[in-house]
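Single-structure report; data block below.
Omission of a single protein chain aside, the complex is shown with its protein chains in their original locations.
For chain A:
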Amino acid sequence: MQAEVEETLKRIQSHKGVMGTMVVNAEGIPIRTTLDNSTTVQYAGLLHQLTMKAKSTVRDIDPQNDLTFLRIRSKKHEIMVAPDKEYLLIVIQNPCE
C-alpha cells in the first residue's frame, strides 16, 4: 500500500516539466510533498481554500454539477489540482512552449 502510493507519486513527479507534487488532506494539511516545508505549507493552505471556493462556485451555479479539476495558469507555471472528498492532489508544472 505504502509502496503503491510512493510509486504513483514518483510517476507523476517524474513527468515532463513537473516542478513539485503534493497531497493535501481535507483540512488543508499536507501529507506528502516533494517541495520544501515553507513552500508546501503555503501552497497547501492557499490552494485548499481556492479549491473549496471553486467547488462551491460550480455547485451554486448548478447544484447537479461538481468540480472535477482545477487549473491555474500563471506567467511562470501551471498549478493543477485534482480534488476529492478526502484529499487534494496538487501538481505544479512548468510547461515548455
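Quick note on the criterion: a residue touches a chain if its C-beta (ideal position, glycine included) is under 8 Å from a C-beta of that chain, and two chains touch if they have at least 3 such contacts; residues count from 1.
In this text, contacts and distances are computed from a predicted model.
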item: From "NADH dehydrogenase [ubiquinone] iron-sulfur protein 1, mitochondrial", "tRNA (adenine(58)-N(1))-methyltransferase non-catalytic subunit TRM6", "Translation initiation factor eIF2B subunit delta" or "WD repeat domain 34", the hidden chain's UniProt protein name; value: "WD repeat domain 34"
item: Chain not shown, touching residues in chain A; value: 1-2, 4-5, 8-9, 11-12, 15-18, 22-23, 25, 29-34, 37-38, 40-41, 68-69, 71, 73, 75-76, 78, 80, 82, 84, 86-87, 89, 91, 93, 95-97
